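There's a structure below that I have some questions on.
Here the complex is missing a single protein chain, while all its other protein chains stay put.
Chain nomenclature is as follows: A, B, C and D, assigned in order of appearance, with residue numbering initiated at 1 for each chain independently.
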Amino acid sequence: MDLLNAFIALSNYVLIPGIAYGSQLALGALGVTLVYGILRFSNFAHGDTMAMGTMATILMTWLFQSMGLSLGVLPTALLALPFGIAFTMLLVLGTDKVVYKFYREQKAKPVILVIVSLGVTFIYNGITRFIIGADDQNFLDGQRFIMSARDFKEMTGLREGLAFKTTQGITIVTAIIVVALLFWFLNKTRAGKSMRAYSDNEDLALLSGINPERVVMITWMIVAALATIAGTLYGLDKSFKPFTYFQLLLPIFAAAIVGGLGSPVGAIAGGFVIAFSEVTITYAWKKVLGYVMPEGLQPDGLVQLMSTDYKFAVSFVILLIVLLIKPTGLFKGKSV
Amino acid sequence: MIVVDDVHKHFGGFHAVDGASLSIEKGSITGLIGPNGAGKTTLFNVIAGVLQPTSGRVTMDGEDITGLPPHELFHKGLLRTFQIAHEFSSMSCRENLMMVPGNQSGETLWNTWFGTKRIANEERALKAKADEVLEFLTIEHLAEQKAGQISGGQKKLLELGRTMMVDAKIVFLDEVGAGVNRTLLNTIGDAIIRLNQERNYTFVVIEHDMDFIGRLCDPVICMAEGHVLAEGTLDEIKANEQVIEAYLGTGLKNKDKVGA
Amino acid sequence: EDTKIGILLGFTGPLESLANDMAAGAELAISEVNESGMFLDGATVSSERGDTGCIDAGLAVASAERLITSDRVSGIVGGMCSGETTASLQNVAIPNGIVMISPSATSPALSTVEDNGLFFRTSPSDARQGQVMADILNDRGIKEVAVTYTNNDYGKGLADSFETAYKESGGTVTINTSHEDGKADYSAEVGALASAGGEVLVVAGYVDQGGAGIVNGALDAGAFDVFMFPDGMVSDTLEEKFAEIADGSFGQNPSAAGEGPDNYKKMGKEAGFEPTNAFSPESYDAAALMLLAMQAAGSNDPAEYKEKVMEVANAPGEKILPGELGKALQIIKDGGDVDYVGASAVELIGPGESAGNYREIEMKDGKMVTVGYR
Amino acid sequence: MSNDPYGDRGNKDWSVGNAKGQGSIMPKASGKTHPAPGGPFLIGDGMTAGYGNGPDILHDCTIAVDRGEIAVIVGPNGAGKSTGMKAVFGMLDMRKGHVRLDGEDITELSPQDRVAKGMGFVPQTSNIFTSMSVEENLEMGAFIRRDDFRDTMTQVYDLFPILKEKRHQAAGELSGGQRQQVAVGRALMTQPKVLMLDEPTAGVSPIVMDELFDRIIEVARTGIPILMVEQNARQALEIADKGYVLVQGANAFTGTGKELLADPEVRKSFLGG
Partner (left out) sequence: MTQTVKNTILFAIIALMIIYTGFAQSWNSALLIIAMGLISSIMALGVNLQWGFAGLFNVGVMGFVALGGLAAVLVSMPPTEGAWSTGGFAILGALALGAATVMAAVMLMKRMAPGTLRTLSVIAVLVIGFFIFRALLDPAVQAVEAINPAQTGYLGGLGLPVLISWPVGGLFAAGAAWLIGKTALGLRSDYLAIATLGIAEIIIAVLKNEDWMSRGVKNVIGLPRPVPYEIDLQNNPAFVERAAGLGFDPVDASTLWVKLLYIALFAAVLIVLLWMSQRALHSPWGRMLRAIRDNEVAAEAMGKDVTARHLQVFILGSAICGIAGAMMTTMDSQLTPGTYQPLRFTFLIWVMVIVGGSGNNFGAILGGFLIWFLWVQVEPMGLWLMNLITAGMSEGSAMKAHLIESAAHMRLLTMGIVLLLVLRFSPRGLIPER
C-alpha cells in the first residue's frame, strides 16, 4: 500500500507534470528546430510567435464564448485554435515577406538572420502588448480535471491523490498527434522530402526543380501551426502572459540544442530531458521516502539534492553532461 | 620514414580501412592509387591525425604518432594538402603563406603589445620568403589577391606553397590533380619533383591520373577495400590483373560509337 | 505655473502588468488636484512617466535622470521595485535633492538607507507584515506552514521576516523556498512544497506572476487546499482566479477600514482602471501626499516640502480620504492641519514609511471578504 | 565570394545558424520566353556575364550543342567554364547575350523553370544531398517527374553498382568518387532533354571514368544532347563531337573533338602536351 502511495505521489508531482511540460517544450522546440534546419537560423522570435498565435486564439475564444459556442467539457480554445493557426500563418508569412525574404535572397549569413529575428521579437513583443496587454489571461473553460486529486483519493482510498488535468490530457494527446503527422509529412510526402532536400542543399534543390519559395512557405506555415498549438496548449495549462512566452524561449532552445539542433526527433527528446531535469533533480524525496522507508527510519529533512532555487541551474548542468557525452546532441544535429 | 602498421578504421559497421600496412621511404615520391572508396583519404586522415584509428599504429622515424592532433604533427614536419582545397579564403595569397610558420613571436599576445620591433623584423623576413615561394609557383601576381578569388588550380598551387614555407619532412597530397588543368598539373608535377630533389621532401600522392603518377611516383601502392592490394613500380602495378579489374579497367566499350 | 511630478515605475519587465494601474492611481490624484484648482494658488500639476524596467537599475537611473534633469520634475512617485528604487534614489534623486515617494518598494533595507530626508514610502516595510502574518496564523491556530516566495528583495525580505516572527511565536516553517517569476513551469517547486507539507502554503509572491503559477500548481495537484496570501497576492485578480477554488484561504494587505478604500475603488473604476490591483492605492496616496506636502510648504521645492510630508500624513488634523484632496488643499491653504489617510490608511512612521495597517481577508463562498484589520 | 556584402566570413558556429547547404544562386523572377526558331538545340549565344556586381567573367562567349551530340568545354582553371555553364542555366545575371533551347529564347527564365523545360545539370561542387540517402538523392532527381521512375532508377543502379550497394547510406558518407557517381545518377533520373555536366569525372577512378564516358555516349546516342566541362580533356575530346576551348572567358578555339586533339597549340597549352 505504501509503495503504491509512494508511486502515486511521484506520478502526481513528477511524472504527469513532467510529461505535460515536456510535451509543451517539445512542440516549441520542434518549431525552432524546423526553422533552424530548413531556414538555417536560430529563430529568437519563436517565443513571441507563440504568444501572437495564442493571443489570436484567445481573442477567437472570447468571441466564441460571447456567441455561446463551446465544446462542452473541452476548452473552447480548441475550437478557436484553427483560426489562431490561420492568423499566425498569415503573420509569419507576412513577416517573411517583409523581413526575412530580403536577407534570404541576399544570401545573408545566419547570424544576421538571428539578429534580425531578435528585431522581429521586439516588434511582436510590442504588438502583442498593444493588442491584449501585458496582463495574465486565463482562457480555460470546460471541465478542469479528468481526475482530481480529491476524487482519486475517494475512489481508491489511498492517502495520496493523483490529479490529471484536462489540459494535461489534451496536451499529451495533441503532442502525439502533431508529432506523428509531422514525421509522416517530412519523410513520406513529396513536399516533406523537398523540404529536406532544400535544407540539405539549396542550389541543388533548385536544380532538381524544387521551388525554394514554396519550401520556405510550407516551412513557415508548419512552424506557425506548431507555435500556435504549443502556445495555446501551454496557455491553457498554465496561463497566457506575454512576458512568460518570451522567457519560454530559453528552455525551448535548450531542448532543441540538447536534442541536436535541426533534428525533429531530437527536439522532442530534448523537450522531455529539459522538463524532467527541471522537475526531478530538485524534487524533495521526503514524502516518497516517508512511504517507502520502514517505520522510524523516515527522514526528517526534505531529502532534496538541491533546493529549487537552483532548478534551472541544475537542468543546465544536466544538459552540459548530456552534451559532454554526445557533443552534437542526443540525435546528431543534422538537418531535418 | 612513415610506417603504417595494420591500421583499421571503422565507421559504424563499415570498414573503410581494413588492416592497411605500408611503409614510405625517406626521399621517395610514393603514389597511392585505388578505386573510389578504397579508403585512401581515410587512411590519410588517420595518418594526419584528423581521424582516430579504430586500431593499429602509425610511426614516423620510429616514433609513435598515432592519434596525435594535426597541429602537433605539423611541428614534427608532417604536412598535408586537402582533396578539396582548404585555403583561408578571406586572406590574401601572401598572408596565406605568411601565417604558416609556427612559433612566430608575433603569435604571442604579449609581444603584440610590447615586442613590436621584433615582430616587424620577423614579418619582413616572412614576407620575403612568401614572395619567394609565390615566385617559385609562378603565381607572384596573385600575392595581394584574396585566396577565395583565385581559380581551383591556383588554389592547389597555393596549398603546395604552404608546405614550402617551413622545412617539411613529409607531405601528403590528396588528389592535387582532380579538376586541375593538365598543363597546370604538369607545372605542379615539376614543382613536386623540384621540392623532392632540391629540398629532399618526401611525398605521398593520391591521384587517379595515371600519366601524372607515372611521371612522378616510384613506388606506387594500390589500395582496395581498405587494404593494400599491390605495391611496386607503376609498370608492375599496371600489369597486375587484380588492379586492372578493380581500378584501371580496359578502356571505353562504346568507343566505336563515337561520331556515329 | 506648472508643477511636474515624475512617475517612475516598471512599465516594462516582470511587473509590467501592475505598473499601469499604479500610474493611473497617481495620475488620478494629480487630476483631482488640478480639478480643485486650489493647488499653490491655482498652479497646475502635470505628470511625466519614466520606465525602470523594474529590474534594470541602469535604465531606472537613466529614466530618473531624464525626469529630474530634463523634465525638471519636483518630485517622483516611484520607484517600483526595491533594487531599482535604491539605484535611482542614490544616484539621481539624492544628488539632485529630489523627493521620492515609493508606493511599492517594501524592502526592509530601505528603512535605513541614507536619504537626506528625501525618501518616503506609502507601503509598509516587509518587516512589519511578517509580524502581522505570524499573528494571523497564530490566531487561527495554525502551527505548521510551507513558504514560497518570489525570488527578489520583496519576496525574500518578507519570507525571512515572516519566518523569524513565526518561529519566535512557536510556529514551524517546513520549507522556505523561492520561485522565479515569469518562468514556464512550477511543477518542481510545487513538488518540493508538497513533499515538505504543512497546513497552509504561504505564497509571498505576485498574483499575476509566479505566485499564481504556484497556487495553480498546488491546487491542481491537490498539494495544498488553504493558502495565505500576503499583499503582493491580494487583489481582485486573486478573487477572480482563486476565490472559488481556494475557499478558506486568507491573507492580508495594507489597507484601512472604511471609506478610504471604497472611495478610491469607486473613483478608480470611474476613471477606467483597476484600482484594487496591488499598490494602486499606495500610488494614489504617494502622489496625493507629495502634492499636499507642497501645498503645506507653499512651494514645490523639494528642499522645503520634504519637511512637510510627515506632517500632512500624520495626526493631528482633519482626516483626508480619497476624493477629498480639494478639501485638504483648502484646509492647508487656510492654515489648518490635515491628517492624510487616503486609500491605504497612510500613517508614516520612523524613517518615513507607512506604519502598516493591514486588512485581513478570507475567501468565502467564492468571494474575498474582509474579516478584520490589524 | 568576392565582394559578398552579407557574409560574416568563416564564423561556423552551428548554434547560431546552419550555414550548411545555403545556396549561392541569387533568386530572380522568371520572365517570358520568346520563340526563336532555328539554330542548335541548346545555345548560349554571345554571353557576357559575371557574379553579383563584379567584373565580367565571360566575354561574348558562345557554347552550343545539338541533338545527339556531345560538346566538351576545356580550358585552364579559372577560364570561366563553370561560369559559362551556370550562365546557360540561368544561375547568374547575363549582361549580354541569349540562351536558346529548342527554338525558344529562354534567357529570362529562372533556373527552376529551365529544369521544368527539361534541362538537367550536375554542378562541379556540392552536387549531392549529403544528408539524404543515395536512394533519396535519386528520388530528388526525379522530383519533377510525375510518372513511375523505378525503371530509370534500376538503370542508374546498373550503371553504378556501388550505389545500389550503398542505397540506404547517407550520400555524405561516400568517398569522393562515389559521390560523383551519385551526382550523375541524380541528373540522369530527371530524364532530361539536355544534360549539362561540370567535370563529372573529377576524382573518379579510371575504370569508373571509362564507364561514365561509355554511359554518356549511350545517352547521347538516344538523342539527348550533352554539354560537359572536362579536365580529363584528352579522353573527353576523344568522344566529343564538338569541342570548345575557353580562355579568360572567351572562345579561343572551336572545332570537332578530333580537330582540337590534333592541334599542337591546343595540346600544348591546354591538354598538358
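To be clear about the criterion, contacts are C-beta pairs under 8 Å (C-beta built on N, C-alpha and C of every residue); 3 or more make two chains touch, one makes a residue touch a chain.
Quick caveat, the model's predicted, so the values are computed rather than measured.
Colleague: Considering the complete complex, identify which of A:Q65, A:Q106, A:N138 or A:T156 is in touch with the unshown chain.
Modeller: Spelled out, the listed residue whose C-beta touches the missing chain is A:Q106.
Colleague: If I consider the whole complex, including the chain that's not displayed, which of B:K26, B:H86 or B:R199 touches that chain?
Modeller: Result: among the candidates, B:H86 touches the missing chain.
Colleague: Write the list of chain A residues that the hidden chain touches.
Modeller: Its contact residues with the unshown chain are 44, 99, 102-103, 106, 108, 111-112, 115-116, 118-123, 125-127, 129-130, 133-134, 246, 250, 253-254, 257-258, 261, 307, 309-310, 312-313, 316-317, 319-320, 323-324, 327-329, 333.
Colleague: Mind pulling the chain C residues that touch the left-out chain?
Modeller: 11-12, 16, 19-20, 49-51, 53, 55-59, 61-63, 65-66, 68-71, 81-84, 86-87, 90-91, 94-97, 107-109, 111-114, 116, 127, 151-153, 155-157, 160-161, 178, 272
Colleague: Which residue numbers on chain B touch the omitted chain?
Modeller: Counting over the whole complex, chain B touches the hidden chain at residues 48, 50, 69-71, 74-75, 79-80, 82, 86-91, 95-96, 98-100, 102, 104, 106-109, 111-113, 116, 119, 122-123, 162, 166.
Going forward, only the chains that are shown with their structure count from here on.
Colleague: What's the fewest number of moves from chain A to chain B, given that each move must go to a chain touching the current one?
Modeller: Each step joins two touching chains, and the minimum needed here is 2.
Colleague: Chains in contact with chain C and with chain D: which ones?
Modeller: Per touch definition, common to chain C and chain D: A.
Colleague: Which chain lies the greatest distance away from chain B when centres are computed from Cα atoms alone?
Modeller: C
Colleague: Just to be sure I understand: the centre of a chain is the mean of its C-alpha atoms, right? Then which chain's centre is nearest the mean of all of them?
Modeller: A
Colleague: Mind checking the centre-to-centre distance between chain B and chain D? Centres are C-alpha means, answer in whole Å.
Modeller: That pair's centroid distance is 28 Å.
Colleague: Between chain A and chain D, what distance separates the C-alpha centroids? Give it in angstrom.
Modeller: Those two chain centres are 44 Å apart.
Colleague: Identify all positions of chain B at which a residue touches two or more other chains, and write them in rising order.
Modeller: Expected reply: no residues.
Colleague: Using the contact rule from the top, write out all pairs of chains that touch.
Modeller: Chain-chain contacts present: A-C, A-D, B-D.
Colleague: Which part of chain A faces chain D closely enough to touch in the complex?
Modeller: 36-37, 40-42, 103, 105-114, 190, 193-194, 196-197, 199-213, 257, 261-262, 333-335
Colleague: Contact residues on chain C for chain A in the complex?
Modeller: So the residues of chain C in touch with chain A come to 13-14, 16-17, 20, 151, 175, 177-180, 182-185, 187-192, 194-197, 208, 212-213, 216-217, 220-223, 237, 241.
Colleague: In the complex, go through chain A and note every residue touching chain C.
Modeller: Listed in rising order, the residues of chain A that touch chain C are 9, 12-14, 17-18, 21, 24-25, 129, 133-136, 138, 145, 148-150, 153, 161, 163, 165, 234, 238-239, 241, 243-244, 247-248, 251, 275, 278-280, 282-288, 302, 304, 307-309, 311-312.
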